[in-house]
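Once you've had a glance at the structure underneath, I'll fire off some questions.
Selected chains only, in their assembly positions.
Every chain is named by a letter (A, B and C) in the order it is written, and numbering of its residues begins at 1.
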Amino acid sequence: MSKLRVAVLGAKGRIGSEAARAVEAADDMELVAAVGRGDKLEALVESGAQVAVELTTPASVMGNLDFCVRHGIHAVVGTTGWTGERLAELGTSLAASPGTGVLIAPNFSIGAVLTMKFSQMAARMFESVEIVELHHPGKADAPSGTATRTAQLVAEARAAAGLGDQPDATRTALEGARGADVDGVPVHSVRLRGLLAHQEVILGGEGETLTIRHDSLHHSSFMPGVLLGVRRVASVPGLTYGLEHFLDLS
Amino acid sequence: MSKLRVAVLGAKGRIGSEAARAVEAADDMELVAAVGRGDKLEALVESGAQVAVELTTPASVMGNLDFCVRHGIHAVVGTTGWTGERLAELGTSLAASPGTGVLIAPNFSIGAVLTMKFSQMAARMFESVEIVELHHPGKADAPSGTATRTAQLVAEARAAAGLGDQPDATRTALEGARGADVDGVPVHSVRLRGLLAHQEVILGGEGETLTIRHDSLHHSSFMPGVLLGVRRVASVPGLTYGLEHFLDLS
Amino acid sequence: MSKLRVAVLGAKGRIGSEAARAVEAADDMELVAAVGRGDKLEALVESGAQVAVELTTPASVMGNLDFCVRHGIHAVVGTTGWTGERLAELGTSLAASPGTGVLIAPNFSIGAVLTMKFSQMAARMFESVEIVELHHPGKADAPSGTATRTAQLVAEARAAAGLGDQPDATRTALEGARGADVDGVPVHSVRLRGLLAHQEVILGGEGETLTIRHDSLHHSSFMPGVLLGVRRVASVPGLTYGLEHFLDLS
């Protein structure tokens, strides 16, 4: 069987270089181009790349994807900074190249994606739900983007099921004790030396709790999701947002 | 709106009496009969029961269900001891009463059912998976039935996805250290004063782990699942095995 | 060997009646008086009680202890509401009865006391420490008294060791995300149906974390600490504040 011809854009960055190594290590793929800052995009065409892994910056990603789509090269995108406007613009260029697929994923960790999905599925069956996310102390924002997104999905599922406010008899509280309120879901952010990235969603009902916890111990946890995206993107034309749509979860 | 007329069989037992109280406490239900050992089944008909909750013993359950099905009373069954033969026999009597529904659930805890379901869904996406179940020291069997069933479901999902043996370089091991082998999934049983019933499924891939944990702190955790079964069983004619089929999980 | 003669004050309350049962069940104790609201304290003297377990209310406790101390009856006290003034007053009455011992414990759970003690011991060896406490949703205050006390002890240990602020690069935070600040130690309070009382102290250093977690699944968890207090209080004259002093921890 011939191998999938893969290019990496942003190949000199930390995540990009890890992605290049992961592609090289995969039995069913061939790394045909590793494009870094200053390199020409023509390398994608010359190398016959079928799929491009886009791990650059918000400033570069639109131009890079425009090039890929015009040349019928599928793309798996980890670069951030997506707005409704940008997604619409990308959708327009994809409409002109109907066989091409682009996967944009805010998170390539399969564990993180499943944590969100399972929390969303379970939310309507429990009276209470809170999120504790724990990260290294160098992180600039609290809560994490993943925790905020999880809380929003959980809140939507509760609303759709007609669940009201969570039970909470707190009358006296120190400021901050009950966490941040994200659409009615309390989110608590721990910042601790020795941690990397962890998230725990705790759901509670009469006499029982269900806890879904994701521990990311190394940045390499993104790679299985990237490779899964590379393998499937060609068979899903158009724009897909979120790795969960490639996981056949239902 | 008229309330659902519910009977409890086994109403003098520990779980049965809790179920009777839960039915009474539910806004949309009315407890019309609480039948204990020695009471006549005719009470079900006389009271106009629409759904019976069956929480007796393996010795009584077949007769009780036969009576219910013949009288078109739907049933939600928590009694254990189901074999293929018994299920077939029940299927035959249900065939003669096509509008009647029976739900048999080995576990009514929603948290336990979701733990199994999510573990099964996630299994094919991770290289490794092990189960740690923890119970009070009075438990007679190890592993628990729920843990064994979870391991089997996980093993089936791995096999269906073409996953091979789990990575394990162990060369020297004390007997028992690596747990019980249930179809290739290691299961570890902890028995500890102060615990009730807990289960943790740990899945691991490159650089990350996903943990799904269920803690049952009180036997009342079964009641939301029983009530959910009572509400839905009338709309699902025939035999349903497992509460997960009533949870609209996919 | 003769049994220890024990009285329970507040024996009609929920905790008091449990304490009475625990005393009765102990091989080395005899329950000689169970005094409830309205009963006369003289019963303590008439019954020859050697130790009184005081589980009443802040309104009654001072009078009860004054009676006990004057009659040379040792006391184990779980009633709350202690101020510096009250402790001083009790100290004065104890000075006049030098052989009598009184143990006041804000928490009789051995697990809770050890969690505090171990957190305090470990605090100076880790750069980071945060506390997550989780309780049932009926709790009125956040954080819990135990969590606040633990945070204070940890903060004192850090200060004594010359540790400065914890590392934390957070620049953008939703209000409440980083928890309540108790003397520089972030404390996060989760309130969830299905829980009783739980506390987790997470300490982090270069490449590692140490977590000390206490789970109280039933109010009976107070009883071993009460019985331990009863057995030892006679041999420790004067006022002791905190069960940890009876645990021979160092």
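Everything that follows uses one rule, which is that contacts are C-beta pairs under 8 Å (C-beta built on N, C-alpha and C of every residue); 3 or more make two chains touch, one makes a residue touch a chain.
Bear in mind the structure is a predicted one, so any value in this text is a computation, not a measurement.
Peer 1: In total, how many chains does the complex have, if 3 are shown?
Peer 2: 4
FYI, only the chains that are shown with their structure count from here on.
Peer 1: Cα superposition of subunit A onto subunit C: how big is the rotation, rounded to the nearest 5°?
Peer 2: 180
Peer 1: Of the other chains, whose C-alpha centre is the longest way from the centre of subunit C?
Peer 2: It is A whose centre lies farthest from that of subunit C.
Peer 1: Express in whole angstrom the distance between the two chain centres, defined as the mean CA positions of subunit B and subunit C.
Peer 2: 39
Peer 1: Quick one: report the Å distance separating subunit A from subunit C, using the average Cα coordinate of each chain.
Peer 2: It comes to 45 Å between the two C-alpha centres.
Peer 1: Distance-wise, how many Å sit between the C-alpha centres of subunit A and subunit B, to the nearest whole number?
Peer 2: 34
Peer 1: Residues touching two or more other chains, restricted to subunit B: which are they?
Peer 2: Expected reply: 215, 217, 221.
Peer 1: Considering only the defined contacts, which subunit C positions touch subunit B in the complex?
Peer 2: On the subunit C side, the touching residues are 194-196, 215, 217, 221.
Peer 1: For the complex, which residues does subunit A have touching subunit C?
Peer 2: 126-130, 132, 134, 137-143, 148, 166-182, 186-195, 202-209
Peer 1: Okay, in this complex, where on subunit B does subunit A touch?
Peer 2: Those in contact with subunit A are residues 109-112, 114-115, 118, 121-122, 125-126, 203, 205-224, 247, 249-250.
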